[in-house]
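This part shows subunit A:
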Amino acid sequence: MDHPTTSTLLSWMLFTPLAGVVTITALVGTGIFAKSKMNELSRAIALFCSAVPLVLGIYLWANYDGASTQVQFVHHFAWISSLNVEYFVGVDGTSVSLVVLSALVSFIATIASMPWCQGKSHLDDHHFTQHKVPGYMAMLLLLQVGMTGTFISLDFFLFYVFWEVMLLPMYFLIGIWGGPRKEYAAIKFFLYTLAGSVLMLLALIALYYRGPLVPGADGIAHHTFNMLTMRDHAADYLVAPAILGVQFTHIVWIGLFIGFAIKVPMFPFHTWLPDAHVEAPTPISVILAGVLLKMGSYGMLRVNWAILPEATRWASYAVALLGTINIVYAAFVCLAQRDLKKLIAYSSVSHMGFVLLGMASLTPQGIEGAVLQMFTHGIISPMLFLIVGVIYDRAHHRNIEGFGGLAVQVPEYTAMMGLAFFASMGLPGLAGFVGEFLVFSGAFPIFQLLTILSATSVVITAAYYLWTIQRVFLGKLNEKYKDLIDLNWRERMTLYPLAAMALWLGFYPQAVLGLVHSGMDQLLRSIHAG
Partner candidate 1 sequence: MITPTLVHFLIVGALLFTLGFICVLTRRNAVGILMGVELILNAANVNFVAFNHYVAGGLAGQMFGVFVIVLAAAEAAVGLAIVVSIYQTFRSIDVTDVDLMRE
Partner candidate 2 sequence: MPTPVTSANWLWLIPAFPALGALLNAALGLRLQRKFGKNIVHSIAVGAMVASTTVAWLAFARMFGLEAEERFLRDLLWPMAHVGSLELNFAFALDPLSMVMVLVITNVATLIHIYSTGYMHDEPAYWRFFMWLNLFVFAMLLLVMGDNFAVMFFGWEGVGLCSYGLISFWYTDLEKAKAGMKAFVVNRFGDFGFVIGLFLLFWTLAGHWSATSKFSSDTRVSGRIPGSATLLPAQEHGIKIGPTIDFRELKDQLNPEHNKAGTPEDVGIAQHLTHETIWGVPVIFLICLFLFVGATGKSAQIPLYVWLPDAMAGPTPVSALIHAATMVTAGVYMVARLNFLFALSPMAMGVVATVGCLTAIFAATIGFFQYDIKKVLAYSTVSQLGFMFIGVGTGAYWAGVFHLFTHAFFKACLFLGSGSVIMGCHHEQDMRKMGGLWKKMPRTAWTYLLACMAIAGMPWMSGFYSKDEILGKAYASGHLALPGLGATPWLGPTIWAVGLVAAFGTAYYMFRSFYMTFTGEYRGGTDHHDAPASAHHDAHGHHAHEPHESPAQMTLVLIALAAAAFGALFLGIPEAWTGHEPLFAKWLEPSLPAAAHIPFSETPKSVELGLMALSVLIGLCGWGLAHVLYFNNKSTVPARLLAQFPRVHKVIFNKYYVDEFYDAIIIRPALVLKEICFWIDRNIIDGLVNLVGLIVRIFANIDGAIDKYLVDGLVNFTGFAVMESGRRIRRLQTGHIQNYLYGALGGALVFVVLNYVVLK
């Protein structure tokens, strides 16, 4: 077997939250603790079980060798030998930054799920921090398992399993702890994603059966789900027989792409996102925007780009076009929003468009910019959703027109929101800029017109954010909010680390680029080689 086990670190990152899920479930099942005691206990377990992966993630970041193109921290053994399915986890340039990101965002989301430091503001029993706490915490941890698993799996079967694992807790988290239209949103989310999963599953099977034969654990030649082997035998797929008269690689590519694009979300598959975000509780929005969206673009890089390079080149213009539509169209839609959370949800759509554009360019600047953009968006959008959560907890509505002049009353909150908004609109010195800049510079030589069109979004983005700031914070204070409370310490604990990261990456993006550089270089080499 290639890639022998070198470290179990990733498995620890993966299974600590799962252990938490099991523990919480078992404790609830035995029923030995009273309800309030059980709530406390499950919160503690969730905190611990999401803190461990974060610590391990930081270790991973520090010890990952950015100069190597090899997969690192591999844990590898046979799982279902009759199908040659393996438990194969590891990180390379494509995934390492996202693994760290998901650990960070999950931990932040867990803190945001704690009912600490409420001070004078009272949380009713239906608030997600109070309602069915053990179940919530278990689902949160299970979600983390799914996310981490997706990013570290190098076996396609395993990847698919985790992809689906993530779906379930998300459905319940929105459907049980969500807002007024939670059922609609949860079902919409679930069905959308499932539709994508079906296409992915078909493509997965096609890739499996047309893929290379390698000796399995039992010494007999098997097909394989190993994504690295698939990647190394990418040429095999070019000679596979056509399906429905369409070249094999192209049709498989399209199937996979739609499956992933729904998650990104890409125009025109994006409408689940605003609904899901609006109904989801704050920490879930944080995870949704911060990590889940990246699973789509990550999947494209990991599967479409790496395993089907020829089809990727074939489709690159279409991807760039869709990316551009994402960017510009969603920016205009943002301008029309009255619900603060919806605005931010659409801005995520717009910003994920940059990722698509950058990836489609197939230049080092574009593709590394895309990965950086994934990471920085994973820092900034959680911040934005946390900020919306703060005001929603206090004012119980999110109508932009319904505020006004809050800057006088809550200066610290205003400063945080300003920082997050400016970071999101790509102000140099904050995290959003470098990714956008690299994407534009990488895409420009390949798609001049599309890049120029996309670049107009810098104006629109500035307009909708500043207009929002103006409507919410500036002007005369709305008398209704003269008792509004500024940030409390729990909110600070979630916002300040992200703000610090945004500032740090704004000036030193090489911290992420250094990790991804060699991996992306290798990927591009293989794409342009064919």
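How these were chosen: all candidates are chains of the complex that A comes from, given by their letters.
Points to keep in mind about this one:
Throughout what follows, a contact is a pair of C-beta atoms (placed from the backbone, for glycine too) under 8 Å apart; a residue touches a chain by one contact, two chains touch by 3 or more; residues count from 1.
Being a predicted model, the structure only gives us computed values, none of them experimental.
The candidate from 1 or 2 that touches subunit A somewhere in this complex is 2. Taken together, the subunit A residues at the contact with candidate 2 in this complex read 188, 191-192, 267-268, 270-272, 329, 332-337, 361-366, 368-369, 372, 405, 407-408, 411, 415, 422, 427-429, 433-434, 437-438, 440-442, 444-446, 448, 451-452, 455-456, 458-460, 462-463, 466-467, 469-470, 473-477, 507-510, 513, 517, 524-525, 528-529.
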